[in-house]
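One structure is given here, and the rest of the page talks about it.
Apart from one protein chain that is not included, each protein chain of the complex appears where it belongs.
Moving on to chain A:
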């Protein structure tokens, strides 16, 4: 189960690199190939795609540190509320009618 996300992540990070496209452009320039315009268009499209991907990615509006802090706060909230409910339930002072 743990091995599955890692290749996906690597694939995604590899895919995000712009260097192969820049390399292709330089090669085309070296060869004086007409494909250079096509490669340039690919690079532009790739950059645009990266921008769109960044704007649609969830959870990156804060820094990882801040996000970890928020996560810890949420975990603490859940823990506290669970404890509170457990405390009330363990009182057993009256019968709580079950919600039907």
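Points to keep in mind about this one:
Keep this in mind: a residue touches a chain if its C-beta (ideal position, glycine included) is under 8 Å from a C-beta of that chain, and two chains touch if they have at least 3 such contacts; residues count from 1.
Methods note: contacts and distances are computed from a predicted model.
Hidden from the displayed complex is a chain whose UniProt protein name, among "SKP1-like protein", "Mediator of RNA polymerase II transcription subunit 4", "Dynein regulatory complex protein 8" or "GINS subunit domain-containing protein", is "Mediator of RNA polymerase II transcription subunit 4". Contact residues of chain A toward the unshown chain are 9, 12-14, 16-19, 22, 25-26, 29, 40, 43, 47, 50-51, 54-55, 57-68, 70-71, 74-75, 77-78, 81-82, 84-85, 88, 94, 96-97, 99.
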